[in-house]
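A short worksheet on the structure shown next.
All protein chains but one are shown at their positions in the complex.
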Amino acid sequence: MNEALVVEGLRVYYRTERGAVRAVDDVSFGLARGESLAIVGESGSGKSTLGLTLIRALPTNASIISGHVYIDGEDTLSLNLADFRRRYSWRVIAMVFQGAMNSLNPVLKVGEQIAEPLIYNGGASREEARRRAMEMIELVGLPREFYYRYPHELSGGMRQRIVIAMSLVMNPRILILDEPTSALDVTIQAQIINLVKDLIERFSLSVIFITHDVSLASDIADRIMVMYGGQVVELGSAERVLGEAPKHPYTEKLLASIPRLRGETIPEFIPGRPPDLASPPPGCRFHPRCPYVFDRCMREEPPLFKVGEGHVARCWLHGE
Amino acid sequence: MGIYAKLAFKALSLAVVLVSVLLFVVVIFGATGLSDRVLSSIINEEVRLYRQAVAGQIRDPQALEEAVTKYRIELTRSYGLDRPWYERLPSMLLRVITLDLGRARLAQTFAGSNLISDIIMERLPNTVILVSTAIAINFLIGILLGVRIATRPGSRLDKATSFLSAISYAVPTWWLGILFILIFAFYLKFFPYGGLYSSPPPSEPFMRALDVVWHATLPISVLVIVNVGLTIYVTRTIVLNIAQEDFVQVARVKGLPENLVNRRYIMRVAAPPILTNIILGLAGSIGGAILTETVFTWPGMGTLFFEAIVQSDEALILSLVYMFTLVYVVARFILEILYMIVDPRVRV
Amino acid sequence: MEEVIRLENVKKYYDVRSGLLGSKILKALDGVTLSIWKKETMAVVGESGCGKSTLGRVSLRLLDLTSGRILFKGQDISKMKEDELREKSFRKKMQIIFQDPYSSLNPFMRIGDIVAEPLEIHGYHREEIKETVYRALEDVKLVPPEEFVNRYPHELSGGQRQRVNIARALVLGPEYIVADEPVSMIDASSRAEILLLLKSIRDSREMGVLYITHDIATARYVAERIAVMYLGEIAETGLTPSVLKTPIHPYTIMLLNSVPEPDPANRRRRRLAIKGEPPSPLNPPSGCKFHTRCPVAIERCRTEKPALIEYMPRHFVACHRAEEIMRGTTSVA
Partner (left out) sequence: MSIKLEGGFKIFLSTWTGRAGLALLIILTGVSLYTITVLPIAEISSQWNDPQHWVDFPKSAPPVWVNIFSEKKLLETVTLTASGVQFSGNSKSIDMLYDYRGDSYPAYITLSVEKLRYTGTPPVLVLTIVRPDGYSVEAARLVVPPPRPGESPPIQRFEQAPERVLISSSDEFARNLAQLYGDRFDMPVSPYRIIQEGLQRYLMGSPRGGSTIPLNGVYRFTLTAIQGTGETRIERVRILIGGEAYGMMGTDVIGRDLATGLLLGFPISLFIGVITSVIVTGIGATLGLVSGYMGGKIDNTIQRLADFMNNIPLLPILIFLVFSFGAKLWIIIFAFVAFGWPGLTIVTRSIVLQLRETQFIESARAVGASRLRILARHIFPHIAPFIIAQIIFFTPSFILLEAALSFLGLGDPSLPTWGQILELGFRSAAVYLGYWWWILPPGILIIITSLTFVMISLGLEPVVNPRVRGRTRA
């Protein structure tokens, strides 16, 4: 089996005052070993919830309604939380959470925060753990002495590097990166992305890269999964989805909305606003904003149609 | 700014507070004519002692009167009573700082000295013991319960605690003290009405200590009960907020054991704001101590304050305002140092 | 063509208290000169902390300047007091559009009142106010206006709020507008809408616009000219196509290289990244402020501050090695 991770029929809902918010609604995909998959979507598309579900870090008002997440063939959602944390979390699958500052404890030295899982979950001695943490700090391009720094003494870019070092300290095979650069300037963003690329190669990581920025996704991903309104609307190789042939109108319009440095195209926009996931529109969730909408879109929810080699799109345009 | 510079700055600003309070107090004392009275009573006392001393040597009553009058004039000049009060400010200030304010009107030490400095030095430890024990117990209980409640927000226990802490805000400490005396001393006779020792105090040291504890139980309980509700509530809120921070969830995802997460990722982070809360509550604790001591006739500075008011002893009141401010400032400084230790963010 | 606003060697220093007695000078703007013409947009780009937002606010006199001159259509407004700015109608003629669509509208006020407030302040008549407000809402495509005037900000989407912001800026008929990152906080799919709206309004109302952004790619579509800022100074400025096609300053070159493009081929490449982080503006490097991160810095850059020199038509660069870079004898990448 070549899949590092398989997600099947995952549904995650939030309980809110307005009723259930269907943040992730029947999502399935696989991640091959050594592969980078980018999950792209606007705010409210469910992409972050998906990431949190994979590493079982959902807020308390969220519940997994159905679905499976297989890692090495084992359904990790069926494990109790303590088992999952002991056997998979950070050892097999780790995550770089959104917002580096919030991921770090303000009153502990960053080095300690990197080293802790080695001591408490990896059986390493303090000395070993420190040495390893310092190696990791060096690996992400910071001096070893940064072990003794506190988060507030670091710049945003440095904190992001520390958080990345922290995620890799237990040698995980799968790494989820949730908007790792969204708060950074482009110059620092470029540094971090270069670093991430190096690390992916060096550790042969399987990566899930969550971002709202299609351009950034193209920087890292072998495959692109576009999410809209809690659902996968298109999934395929980066070359196909971003290159010649986006098959879902949303992907097409999203790509067209990106301002580019080169070329003659003028960016377009998608009118309307993303669906309210407490009461999504009937039929295709994109239909109120879709330029190609026809009557079937308003009535029936489209399934994922195969539109090419390993390429699917949720759109009636590709129906029979 | 280095940590020592920060500490020095803090010490300096607290010293400024202390001196300014003194200046303020002394100015009011001067402007209202109270300082004249304090000084003239010191002079009268010294003149009386002088008369006693020289009465043996000078037989002639007229000569004696002359000598005494001369001495009085001398004293009046040296104390500056012949000058307006604002010219005496610096010396008065110095007098207060060194507690050189003569004798108390009626209050005295156990041994019978009525020197204000003696009295205060005898009473100070009693107050410090009472207040610091109460604060320590308050925060021990408050933090333990607050953390426990924070683990189940919205529960019945949580709601009850929030409401009780609101009620405790409305209860006057001293009235609760009176109520406790009525219940536990008058009706149930479990505890004494007040004071520091039984009369006569037990001679054996251990029994004596036990006797003090027995006497301190009611006042400390009152101080704790009135304040602990708020401590629980605040601790709960702080802990609850921190528990929702991303880094706590990250720590769990990292596979760290739950008790480690609680200790290093929640409590460790909650310590600075909780400490801030202790610092903010300090002024109130001192006020509460004055009243509680009074109710339980605990022989500390609070009871002394009450006596001084009843006896209209200006000099004693002046000294006590100074001492309370001093105790407050010192306690605050100690807590500030502690704060710098627990919060690396202020150490830069 | 008419010059709307002109900044001459504008400096803005802040006194930053540090320690007991010590205070340091933060040079947010360290001698900026630029001008904007009627029907023209000037984009100011740079990393966070480079002083671009300060520049926008100083140009509107929302912040006082430390030294230099600001000329609005030839009149020196750099020393005017707030009352004078209002009485002489300068406040009517200069406006700002903010970044945050959430905090930029008073949550207690209705949309109609928000857009009407500038008119009230400048003493317009009731009838006139209503008419002007409706026209402004129509201009920003919040139609029909009567549907929006009675709503509260929280009932609108981010994009709609940003249009209210634009409408408020437009009601007084300004000749100069500062747009401070107007699209950075709204969803990617609606950004183009706001940008295009801004551009068309600029043309129809013949305004000069200062467009502040960290995103060079958006600047390309709205701005005729670009100024690249680094640590409170302009590193390079010129006509947009010129700067984007033939960037000269190493910082501009590297900044352009850092911008990702949606091209799947990218993942096989490493982007050319500027090393390190921007130095603290409290303690800026000597000479050329970029020398600490510049791959082609020489000794001279450390000691001597480069002047902003016109190397190509209307294309100015502050770099000692500009000529070598232009000739291709020195390569940044």
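Descriptive notes on the structure:
Labels for the chains are A, B and C, by order of writing; each one numbers its residues from 1.
Here, contacts are C-beta pairs under 8 Å (C-beta built on N, C-alpha and C of every residue); 3 or more make two chains touch, one makes a residue touch a chain.
What you see is a predicted model, and the numbers here were worked out from it, not measured in a lab.
Here one chain is not drawn; of C:43, C:94, C:111 or C:256, the residue touching it is C:94.
Within the whole complex, the absent chain has one touching residue among C:9, C:103 or C:280, and that is C:103. Which of B:139, B:305 or B:339 touches the hidden chain is settled by the complete complex: it is B:305.
Residue C:62 is the one among C:25, C:62 or C:196 that touches the chain not shown. Interface with the hidden chain, as seen from chain C, comprises residues 57, 60, 62, 82-83, 85-86, 91-92, 94-96, 98-100, 103-106, 108, 114, 117-118, 121-122, 165, 168-169, 172.
By the touch criterion stated above, the residues of chain B touching the omitted chain are 13-14, 16-17, 20-21, 25, 28-29, 32, 34, 163, 166-167, 169-172, 174-175, 178-179, 181-182, 186-187, 193, 244, 282-284, 286-287, 290-291, 294-295, 305-306, 309-310, 317-318, 320-321, 324-325, 328-329, 332.
FYI, only the chains that are shown with their structure count from here on.
Of all the chains, the one whose CA centre sits at the greatest distance from that of chain C is B. Averaged C-alpha coordinates give centres for chain B and chain C that are 57 Å from one another. One inter-chain figure worth recording: chain A and chain C are separated by 33 Å, centre to centre, where each centre is the mean of the chain's CA atoms. For chain A in complex with chain C, the residues that touch the partner chain are 36, 42-43, 155, 157-158, 185-191, 193-194, 197, 212-222, 237-239, 242-243, 253-255, 257-262, 266-271, 273-274. By the touch rule above, chain B contacts chain A in their complex via residues 245-247, 249-257, 260, 264-265, 268-269, 271-272, 342-345, 348. Considering their complex, residues 47-48, 157, 159, 187-193, 195-196, 214-218, 220-221, 244, 254-264, 266-267, 270-275, 277 of chain C touch chain A.
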